[in-house]
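Shown here: the complex without one of its protein chains, the others still in place.
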Amino acid sequence: MTEGRNKVVTMAESVRRHVPDGARVALGCALEPAIPFAFAHELVRARRRDLRLVGPISDVAFDLLIGAGCVAEVDAAWVGNVSAGLAHCYRRAMEQGIPRGIVVRDHSNFSIGLSLLAAALGSPYIPTRSLLGTDLARANGTFREATSPFDGSKTLLIPAIEPDVTVLAVQRCDEDGNAQLWGPWGVSQEAALAAKQVIVVADELAEREVVRADPNRTIVPAFKVAAVVIQSGACHPSPLQDRYDRDHEFFHEYHRATRTVEGFDAWVREWVLDLPDRDAYLAKLGDRWEALCRREQVRPPGAQTEAKTRSSALRAQGPLPLEPLARVDPERGSE
Amino acid sequence: MTEGRNKVVTMAESVRRHVPDGARVALGCALEPAIPFAFAHELVRARRRDLRLVGPISDVAFDLLIGAGCVAEVDAAWVGNVSAGLAHCYRRAMEQGIPRGIVVRDHSNFSIGLSLLAAALGSPYIPTRSLLGTDLARANGTFREATSPFDGSKTLLIPAIEPDVTVLAVQRCDEDGNAQLWGPWGVSQEAALAAKQVIVVADELAEREVVRADPNRTIVPAFKVAAVVIQSGACHPSPLQDRYDRDHEFFHEYHRATRTVEGFDAWVREWVLDLPDRDAYLAKLGDRWEALCRREQVRPPGAQTEAKTRSSALRAQGPLPLEPLARVDPERGSE
Amino acid sequence: MNVTPGEIMVAQAAREIRDGERVFVGMRLPLIAFVVAKRTHAPNAVGLFELGIVRDEPSPELLYTMGDPPNVRGATWCARTVDLMGLLARGEVDVGFIGGAEVDRRGDLNTTAIGPDRAHPTVQLPGSGGGADIASLAKRLIVIMPHDKRRLRERVDFVTTPGHGPERGWRGRVGLRGGGPSVLITTLGVFRFVDGDAVLASYHPGASVERIRAETGWDLRVADDVRETEPPSHTVLTIVRGYDPQGFWTRRGE
Partner (left out) sequence: MNVTPGEIMVAQAAREIRDGERVFVGMRLPLIAFVVAKRTHAPNAVGLFELGIVRDEPSPELLYTMGDPPNVRGATWCARTVDLMGLLARGEVDVGFIGGAEVDRRGDLNTTAIGPDRAHPTVQLPGSGGGADIASLAKRLIVIMPHDKRRLRERVDFVTTPGHGPERGWRGRVGLRGGGPSVLITTLGVFRFVDGDAVLASYHPGASVERIRAETGWDLRVADDVRETEPPSHTVLTIVRGYDPQGFWTRRGE
């Protein structure tokens, strides 16, 4: 067996080596879960500037990067706080140019998926019948209306988007970069295949044999992967299937805390700049973090993937008790 | 929990209900493995006519259907006998109109995949840079050359193909039609999503909880599935991952036997018309069938899908001894 | 415990789901409407979620986002967003739910930005998510909105998700194949679309035609047979309160 190049580096190294200022970065491609928040925090600590973000629904990861002044452009379907409401930093940037103005190209989830799929297929665009006639299609500025030469029907052509780097958070990865993700994929695979290179943030380092025993679960071939970061808990406050649940309350705390510029700055100091890395962040979360892991690991990892049939069917677990939630802000956009 | 409609029917019923004469049928979409040969045999027994076949590489399934006079049209990338050589029935049909002339639209594996993907996405076509300038692209007759409005580059537009029925062979399926396939997918998922309806031929009936425990492995939502046929061994002589190995010699026997029309007719009588169903076929194969199962089940089914990590990595098996093969015909096309 | 507008909306939304339908569920109240429908009159409805998830039974727990782990456990299909959106584009999804910051008389929604210039908005909203796709492509559409004069406007500033458009036949002319909005459910009443125009069909218990007229930003059209919205049954309220005991989605101000 050939030994592959060991690509395991620290989160900080992965940013230093592979994400220059101005890079086009796809992030949060599984929609609400598996968002590599720890990576976003590292981009803030590394003071990256002029990033061009690509993603469908990034929950507050995009908002955080915008608030920290890291972002010049956004291609996204949705920028907000999914369970808590609007995204304050995004609002300030767009409404007041604070901390800086940004260029936004509006997408839908389908159009952002198609743009990445087009790049993954090596095609210049993919035609669709979604979004026709909308202001969204017009305002995006990169789409084109065209008539299908096959049946004369109207279509909207969605051009390919090729990220410089796609960052994927996954449950496990081997040192070569063979990364396996289960639960929602969203647009993750297209984003990875479309990118010039991929950074994998894995909850766990897997033996090479483990990924090779189930290649259907590998999301992208290792040769597209430039760096592997092994970091448990990298997605908090978003969830990672079979590893830890979503920290709903944390999103609401972020929402309340970032209502003002001062509040945002304090939040970033407390949760990003004053912490050296994700391990310190998880230690700061303390019992709260342990509880999220317990909630999601009631089912043993892998139970989900056993191929038992008929005689030994797995029985579904009953509902888990939810912890009571504090009252949340009713302000809320769509979705 | 809602009880879904039980869709389990016999192979013969699935053909009677869902495959009328003239139907556009996608089959053999995983390329060389997981070809539902038992379903092709049932089409022959049911004397279906004027079928329009769609598929990438069907090994001899398409040849058999052509020889039996079931086929009017073929959209395919390759029609032959993968390990043994040319396809005699396909040759006779194209060269001599025996048993009837057929219309062939030449594809490549990429173009057949893109045509099905376009239909699955609800898009009229997908542009590509493959096949430009070839006689293949010209002879197909449905492709169009066009300039990309984004960068002026040349592209070939591959129009959508929507099968009336896509037939998928899989390892397991529940009675609702949630089918799970591992090993190569080829163009199976696009073909299923692109189709008006899907017939699943499953090696095993799975409890509903089993498929729900690993939804990433489900190939298509059950509401697209019109019928579920539970039939072990339905793919022989092609292989089904973790269930049975490929019967290489059977392909060579078919190749030798079908060299003449009379030889083909005798082969079809022996292996299709004179047998009531697949169980009888497997009984006729006897020990040979058992040996193919043993060869592939050396690793227990599901070992492949266990999510063990680090401490309990699976070790790869050493090579299995191959049975000696008789001399084979050197005649062989591409691939 | 008083019945909240959220609970009335959920009950009404649930009635809009027919048995056996494929429902593009979406977040918040529609999520609970799907639970109610499944447990009452529509046991064979199937739920689709834009992450690529299909479920034939609702998540056993309240969801805060569609991607919460309980929404994956017990799903029957977990694929890619484009695969799921493709089903929508093929016309295989019967009904979709959407909501927004603003809606107009024609059912057009704005979830992008308030103000005349998208590049310099007065209020920056989150954007489409999957909403614009659902509105473009689902066979019919259920719109859910908080009722407020600033939100129910003659014309929205920005059409993120297309309704019936500025004039009759607009959807067909621009090439949209989905049917557009069939109903608008607000915190005060229920509108049906007639030739693409929202017409008040019922007012919720406690509301009235006059109050709705006062809080609607367009010249209200009222159905001849306008009536009070049927309140949620005890069964439905039990389901709603059992599923969302803290009232996270059903007791907020929308």
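Order as written gives the chain letters A, B and C; numbering starts at 1 within each chain.
By definition in this document, a residue touches a chain if its C-beta (ideal position, glycine included) is under 8 Å from a C-beta of that chain, and two chains touch if they have at least 3 such contacts.
Treat the numbers as computed from the prediction; the structure is a model and nothing was measured.
The chain omitted from view is touched by exactly one of B:A68, B:L131 or B:A169, namely B:L131. Across the entire complex, the residue among A:V220, A:L240 or A:L282 in touch with the chain not shown is A:V220.
Think of the hidden chain as still there; on subunit B it touches residues 30-34, 56-57, 59, 76-80, 82-83, 86-87, 90-91, 93-95, 106-111, 113-114, 117, 128-136, 139, 153-155, 182-187, 189-190, 238-239, 241-242, 245-246, 248, 296, 299, 304, 316-320, 322, 324-325, 328, 330, 332-335. Interface residues of subunit A facing the missing partner chain: 1-2, 4-5, 119-123, 176, 178, 189, 193, 211-212, 215-216, 218, 220-224.
Everything that follows uses one rule, which is that only the chains that are shown with their structure count from here on.
When chain centres are set by their Cα atoms, the one at the greatest distance from subunit C is B. One simple way to say how far apart two chains are is to compare their mean CA positions; for subunit B and subunit C this gives 41 Å. Rounded to whole angstrom units, the spacing between the C-alpha centres of subunit A and subunit C is 26. Among all residues of subunit B, those that touch two or more other chains are 121-123, 212, 216. Shared contact sites, meaning residues of subunit C that touch two or more other chains, fall at 53, 72-74, 78-79, 82, 85, 88-89, 137.
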